[in-house]
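Please read through the structure below; I'll follow up with questions.
Every protein chain but one is kept in place in this view of the complex.
Up next, chain A:
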Amino acid sequence: MVIREAPVHDGGPTPGRPRAAVVRDALGVGVAVGLSGFAFGVTAAGAGISVLQACVLSLLVFTGASQFALVGALAAGGNPFTAAAGAFFLGTRNAFYGLRLSQLLALPRAVRPFAAHWVIDETTAVSLAQPDRKAARLGFTVTGLSLYVLWNLTTLLGALGAEAIGDTSAWGLDAAGPAVFLALLAPMLKTSTERAVAGLALVLGLGFLPVLPSGVPVLIAALAAPAVLWMKGRRS
């Protein structure tokens, strides 16, 4: 697994991780997830989204879960406002990633509007796994760049090739998304607090799914974090 718990730096004079190790980890994530843009392109085409529209989404939205949610909602005949709301709600998690990254990367103000476009699950996970700021900045940049280039390239190829491949589910490509999420989640489950949050979020996310509009159950599941912290606070 690429995104391992970062080794604790003993504070000695040795620098953090070697650049090559950071680049290797970042490229591992960037290439693997970047290639899954193919699944998005295929899904978008299957949902009746044009090649141009699929490419615009990958270029300008660039957050996979929101993109999948949007084309899914449009395919189901949802109106543009509910469809966009679902995608937006899914994207709100990136604000919380940004919250952590702004502290970790300490980017100059002028760079932030550009860096913001790359604040997503994968760049956050790679950056957080690094032991120091220099490695985190390198990890963020390499993951962001490789993922952005590949995600857009494979979106185009996927949308164009959708007819050639036929039924994408038959190829198991619909399992790629959740597998990516699981791989990002696994190294975060360090203590019983994280496991309790994940467990409660899972129950809330699935429990409310049949009854609430797309995207809303995920936001309710996010309440697992304050809920578990509150329960822990009461117990101690």
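Quick notes on this one:
Just so it is clear, a contact is a pair of C-beta atoms (placed from the backbone, for glycine too) under 8 Å apart; a residue touches a chain by one contact, two chains touch by 3 or more; residues count from 1.
What we mean here is this: contacts and distances are computed from a predicted model.
The complex includes a chain that is not drawn, and of the options "ABC transporter permease", "Diaminopimelate decarboxylase", "Phosphoesterase" or "Branched-chain amino acid transport protein (AzlD)" the UniProt name matching it is "Branched-chain amino acid transport protein (AzlD)".
Residue A:Ala115 is the one among A:Ala115, A:Leu138 or A:Leu156 that touches the chain missing from this view. The residue from A:Val22, A:Ala45, A:Ala159 or A:Ala198 that touches the chain not shown here is A:Ala198.
Considering the complete assembly, chain A touches the hidden chain via residues 1-4, 28-29, 31-33, 36, 49-50, 53, 56-57, 60-63, 65-66, 70, 72-74, 76, 79-81, 83-84, 87-88, 90-103, 107, 112-113, 115-117, 119-121, 124, 169-186, 188-189, 193-194, 197-202, 204-206, 209-211, 214, 217-218, 221-226, 228-229.
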